[in-house]
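All protein chains but one are shown at their positions in the complex.
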Amino acid sequence: MSEKNLLKGNIAIAKAALNCGCSCYFGYPITPQTDIGEYLSLEMQKRNLAYVCAESEIGAINMALGAASSGEKVMTSSSSCAVALMQETLSYASSDELPVVLVNVMRAGPGQGYIFPSQGDYNQATIGGGNGDYKIIVLSPSSVQECIDLTYKSFYLAQKYRNPTILLVDGLLGQMAEPAIINENPYPDVDNSSWRLDGAKNRASRNIHSLEPNQTKLNQHVVKLYQKYQEIEKNEQVWEEYLCDDAEIILTAFGTMARSVKAVCNHFRQLGIKMGVFRPISLYPFPYNRLRELSIKAKCFIDIEMNMGQMLKDVRLGVLSNAHISFIGKPVGDWLKKEEIINAINNIIKEQYASI
Amino acid sequence: MQVYSIPKSIKKDSKFTFCKGCDHGVAIKLIAEIIDELNLKDDTIAVSSSGCSVLLYNFLDVDCLEAPHGRACAVATGIKRAHKARKDDKFVFTYQGDGDFASIGLGESMHSALRGENITAICINNTNYGMTGGQMGPTSTMGQYTTTSPLGRNKEYHGFPIKTAEQIALCDGTQFSARVALYDIKNILRAKKIIKKAFECQKNNKGFSFVEILSSCPTNWKLSPQDSHTKIKDELTKIYPLDIFKDTTND
Partner (left out) sequence: MIKNFIISGSGGQGILSIGTVLANIFMLSNKFVTYCPCYGAEMRGGSVHCEVNMSDDELLTLQNEKADFVIALNQTAFDKFISKVKEGGTIIVNSSMAKIEKTRNDIKYIFAPFTQEALKLGNIKIANSIALGVLVKLLDNLTMENVKKAYEKILKNKKELIQKNVEAYLLGYNYIQEKEYA
């Protein structure tokens, strides 16, 4: 299937999931991600795979938790306010170390909000609303092709680290179509025979649980999880740099927003201003290290998001006091336009960085 | 001559940690015996839940996954379907309390029954939230004193309890639904027969099977083990009759 096709982000994710061996999908409808479940409902039934129209998102994520214990590749998808319902089980899946893949195609909040585009779930995904010390791997695509590539990667990282993984997709991207290729899944399958629950035949019985009444053991468990998170942070930071090498002003943005931001960068480059764009692709682990390196040379950073500044705190943690940091944002609705961003940057340059 | 042995599906050198006179131990032992008798040990994945029933995996020597509170039937659905997708069917059952199955998890429980999910759910009904110290639960009876109904359950103030086995029997996808008790030998033997039937229902790919077990909670009821069992016999079975409410396994 190497032909280039006009593909919607949602459908691309569904096709990629099937293509890399996802055998279990559980979901509940919510705009703007419903195409994923609609597409898979037929395709999975045709292949005798597991598909349940769950009674709720709580049902869906818990079915995913159960299915993941079998070692199969498991996915659920939802959107913002309904992903909020899944937070408890994400905390369980983290403690249980079960590789659940969750696709969140974002809509606007808070509460029910509306189906307008927004990037309001950065905090929900990277910090999470579940209890306890846990981390979830979060990947953020900016094109339909990347929806495919990062779906593959989500399944791989989930299995490799036995950790839940979120693919955080802009609603705009889920609904938008552009040419893309369903290429081969480049990642190997991960052997899970040492932990999966498939019946205690010729081996001791296994149990997977988060309850631990023994204080010492619970401490050890969380410390062990954190050692794993350190590994993830060491190995899996992914980002894109655009004209950053000599940049004095670096714009930061994630997901689809980064595309308009690149267009903005081109505009300023043509005016002779040394500008670049830094786009984190892994939101957890956030690429702090590279951002810190860049901050030593650059004079200022401008973070641009379709929310009120959720990634901003991570940009600050990366840049520290090495450079100025400003923010341009808008909570919901039509994507920030190139011209709006240019005007806002001009104002910032005038007010803050007159010396540049 | 050996007259008694511990079931193979009970973990070696495990000791029940339940309160004196609690029926959880009896229920788990019955389940272990049935797993042995049906030769299911190698193919079973149990789902435990929150509350006293979570401890199942400490005693039962089969693969076990703990579900978040109330979600055991959804978790079991995922397990069952995933193994079916890999063409390696497994025996999957949940072990839940009445608060877990019939209160916080009623949606997941009832929809699993409605879908006719081919799993078995065992619900220990002790008419209160035991592990947290005896609060009013969905099955607490009219007039029952609990730490959150200190003046007794009252229909105007607290509303009515749920008759779980009867409700589950109403779902089209349910193939077997029954209530049993464990207050004397005769009933323990009956319970074993009925739980076995529920397990066989799944083994024969019939659909959802459910057994509610009326169970003692001497600590929270503030009664001796003996008086607890007398209470089940004399009071609870009047409110929660012991019966098979639906059985299509021979159809």
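For clarity, chains are labelled A and B in written order, and residue numbers in each chain start from 1.
Following the convention adopted for this analysis, contacts are C-beta pairs under 8 Å (C-beta built on N, C-alpha and C of every residue); 3 or more make two chains touch, one makes a residue touch a chain.
Not measured: the values here are computed from a predicted model.
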Sort by label and list the shown chains the missing chain touches.
A
Would you indicate which residue among A:201, A:217 or A:337 is in contact with the undisplayed chain?
A:337
Would you mind spotting which of A:53, A:84, A:127 or A:177 touches the chain that isn't drawn?
A:177
For subunit A, which positions touch the chain that isn't shown here?
4-6, 117, 172, 175-179, 256, 259-260, 262-263, 266, 334-335, 337-339
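Operating definition for what follows: only the chains that are shown with their structure count from here on.
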Centre-of-Cα separation between subunit B and subunit A, whole angstrom
39
Subunit A - residues contacting subunit B, complex
23-24, 26, 48-50, 52, 54-56, 58-60, 62-70, 72, 74, 88-89, 92, 96, 197-202, 205-211
Along subunit B, where are the residues that touch subunit A in the complex?
11, 41-45, 47-48, 54, 57, 60-68, 71, 74-86, 88, 90, 107-108, 111, 115
